[in-house]
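A single protein chain has been omitted from the complex, and every remaining protein chain is retained in its original position.
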Amino acid sequence: MFDTALSSADLIFLAKGAGMTIVVTAISVAIGTVLGIVFGVIRVQLGTVYAAPLTFFLDIFRSVPLLIQLVLANAFMGMVLRLQFSGLTVACMVLSLYTAAYCAEIVRGGIDAVPTTTRRAARSLGMTWGQDMRHIVLPLATRVALPSWIGLALGVMKDSALVYVVQVTELLKSTQILITRLQEPMFLLLICGVFYFVISFPLARFGGYLEKRWSND
Amino acid sequence: MFGYTFQWNQALARLPKMLDGAVVTMEVAVLSMLIGILCAILLTLLRLSGSRSLRAVATGWVEVARNTPALFQIYMAHFGIASFGIHLSPFVSLLIGITFNNAGYLAENFRGALKAIPDTQIRAGRSLGMSQTQAFRYIIVPQMLRISFLPMTNQMVWAVLMTSLGVTVGLNSDLYGVTQDLNALTFRTFELFAIAAVIFYIITKIITLSARLIAARLFRY
Amino acid sequence: AKADKLDDIISSGTLRCAVVLDFPPMGMRDANNEPIGFDVDYCKDLAKVLGVEAEIVETPFPERIPALMSGRVDVGVASTSDTLERAKTVGFSIPYFAFEMVVTANDKSGITSFESMKGHTVGAVAGTFEGIALEKQVKAWGEGEYRPYQTQADVFLALSQGQLDATVSTSTVAMASVNSGKFDGISVVGKAPFDTDYVALFASRNEYGLINYLNLFVNQQIRSGRYAELYKKWVGGTLPSLTVPNAYR
Amino acid sequence: MIEIHDVHKSFGQLEVLKGIELTVDKGEVVTIIGGSGSGKSTLLTCINGLEPIASGRIVVDGTEVHAKSTDLNRLRRKIGIVFQQWNAFPHLTVLENVTLAPRKVLGMGKAEAEEIARTQLAHVGLGDKLATYPARLSGGQQQRMAIARALAMSPDYMLFDEVTSALDPQLVGEVLETLKMLAEEGMTMICVTHEMAFARDVSDRVAYFHKGVMAEIGVPDQIFGDPQHPETRKFLASVR
Partner (left out) sequence: MIEIHDVHKSFGQLEVLKGIELTVDKGEVVTIIGGSGSGKSTLLTCINGLEPIASGRIVVDGTEVHAKSTDLNRLRRKIGIVFQQWNAFPHLTVLENVTLAPRKVLGMGKAEAEEIARTQLAHVGLGDKLATYPARLSGGQQQRMAIARALAMSPDYMLFDEVTSALDPQLVGEVLETLKMLAEEGMTMICVTHEMAFARDVSDRVAYFHKGVMAEIGVPDQIFGDPQHPETRKFLASVR
């Protein structure tokens, strides 16, 4: 269909880029989710006033373009602190905090969705705070939060396209490298789009499915 | 402690230029939101329409907007579209890219909002003699607006943040573009981008705060 | 005494060079997407004399300095113009290459010379020597539009698509791109009256030992004939002089 | 005059109306009673053209409702309808709820529409709630507002579909009072209701629906005192 100079080696090169996208996303989402849960729980426990500094800190990650966050973190780590981190490390650190900031909101929403009366009931059965969290809040909050969390994971995967600024060659950057060499922008971009779609569409569908299923009961 | 000497005055001297950039950033964001809302309404209607192909087009738009990176969409809006011989300025390309993204996300929100409004509302309107359009315009849309207001505010913030991707299509008059140019001239990376970050932060705060004020005025029910 | 950067490089066994890989023939990729080009070979030569392995770190033009400052690379071999403004932040070696600037135009634009670019939409790579100079010129003309793109590839892509009418770039990259046959309907139409763009290796500003070594290395490359050899391999034509008349450096 | 001739209507496989015949004269109050799912609501929504019919004719003041040429939006101005669910427009104040249709559909000016709305709202006892949003109203108040909203279009006919059945028991009375008042003022009305006392008090005729068929129709004394159809008897026994 297309007359193209694209070789199988190039496809492997693209697949490697896609692999990097997945690696960056997986690491960041994993760390970011753990942090997000911790931050979210802390925010709920401390209440609006005492959690204000944390809220402000997390808010920064949602109010500044990711591109700038990456550039700044890179400059700060290397130029100011003189720490020699690889680009992948910096990318994952920034994306993890970025994920955590959004995840904390989701977690907070999930916990708030568990009625206080239900939690009181658990506590009055003699459950500790931890048991209440583990057996009552976690399962109930997960139902509320999981669809949004899947949305977040997808968002982070797409946003990971920006880590090229710290010299990480992910999917979109790999595509640009091939465009430089082969000069077939439209064709290559389409392939790149298909790659993204293939990674994210099933997850998106799964999120939609969960939302539908859980909204029914 | 630091192995780096900050030179803030070097960077601060460029603040007026950066503020000019912030104005361009706001222009793109506001325009992309306004057009994006119109497109989203259209997409929502198309997705409800009887025609299979119209529904497919609208659904395709929404899915691509939501499942590919914004950077990809903006790159497409410049270099992709140009493959068909259509030449757009960087400003317009960025605007189209962000608008495309906004419309996709908002259309999905609108659909959810629409589902949340009971059908009986339309019925009530129709039985007062309103036409379908009138019932939609006076009864459904205002209620949708309230449900979608918070998501729209978030989308507006994202639109502002997305303008930073304009550099990939040759825009250098927006806040990020200006900052990058200044960085190429002076190499004061940390200071310049820190200032840009603060400006972005202030812009997004202004947006969320004014949205809260508007919501308080608009939705008193 | 404390070990300096030069010691670090030697003891670590690798030399990490920032190279721009969409800037043919200085930096590009071969059919296996491996880095090749003048700058790549230059970095390998440097590694060889240091007795270490070369590691090519791809950096787009705007990211060269951040990459150095963040310690991700040791040396920039990245066709970087040695401006005084930049020298406030990084340390430059003596020039290791010099570019002539030429105008490349889309055939449909009717542009035949630098002067006739006036009033047209022109572009170059953001943050480069020629980019900054061209933007100034467009402002001086008072008409037309200047667009900076992130990479040299994007500039030629935009040019061949007709989004740009003309660009100013180094003669080497222009010839390489036009001759590649991948861009239809563009040609080099003449010289740009910009100063010769001397480019230098760069390292951290306070690493005198390393910068001193780089200076000697550049000098040795010329003396040994390696410079001419690489020039012939990647560029071809008359070897540009790397010294300025009536000046020492 | 509303004339209903041999109306049939199905939802998919399910035949919901099986040949309904009914004529309602100007000034008459007809009450429809019957079991759940017997097609009462469906008939009302067919009368004002919200639902299409499969066969038969419904004629309102000489206009055939389901004819292609009929301007339904114009026809509906004549026919007010109030539903079981309170369909207040939550984003509008009580006054705005009532003025919306007169202004947008009849093209009335703001002042004129508000004048009418005030009158109608006072009429249903909501004269002091003009600036309130529906969320602050009780169910009974919302239902009365819906009645005022329909009345503001000066309809010639009013259809009421179990307007009290979603209300708390203590709120039912106030809404029924409003309906009674309308009936006394001579409004032509079709009321679907489960309130038998109300049906007996207010109606000129009472119709009993059973599984899509109008099993019986007659004056209240006959229907409640001496029902003819065995199903009517069963039904009345069950609701007592």
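Here are some notes:
Order of writing sets the labels: A, B, C and D. Residues in every chain begin at 1.
Convention: a residue touches a chain if its C-beta (ideal position, glycine included) is under 8 Å from a C-beta of that chain, and two chains touch if they have at least 3 such contacts.
Owing to the predicted nature of the structure, the values given are computational and were not obtained by experimental measurement.
Of the chains on view, those touched by the hidden chain across the whole complex are A. The omitted chain makes contact with just one of the residues A:Val44, A:Leu58 or A:Ile136: A:Ile136. Think of the hidden chain as still there; on chain A it touches residues 115, 117-118, 120-128, 131, 135-136, 139-140, 143, 217.
Here is the rule we go by: only the chains that are shown with their structure count from here on.
Here the chain-to-chain distance from chain B to chain C, counted in touching steps, is 1. Across all inter-chain contacts, the pair with the most C-beta pairs is A-B. With centres taken as mean CA coordinates, the chain nearest to the overall protein centre is B. Chain A and chain B have Cα centroids separated by 20 Å. Rounded to whole angstrom, the centroid-to-centroid distance between chain B and chain D, based on C-alpha atoms, equals 46 Å.
In terms of their C-alpha centroids, the spacing between chain A and chain C amounts to 36 Å. Each of residues 66, 69, 157 in chain C touches at least two other chains.
Within chain B, contacts with two or more other chains are made by residues 79, 83, 189. Contact between chains, per the stated criterion, is found for A-B, A-C, B-C, B-D.
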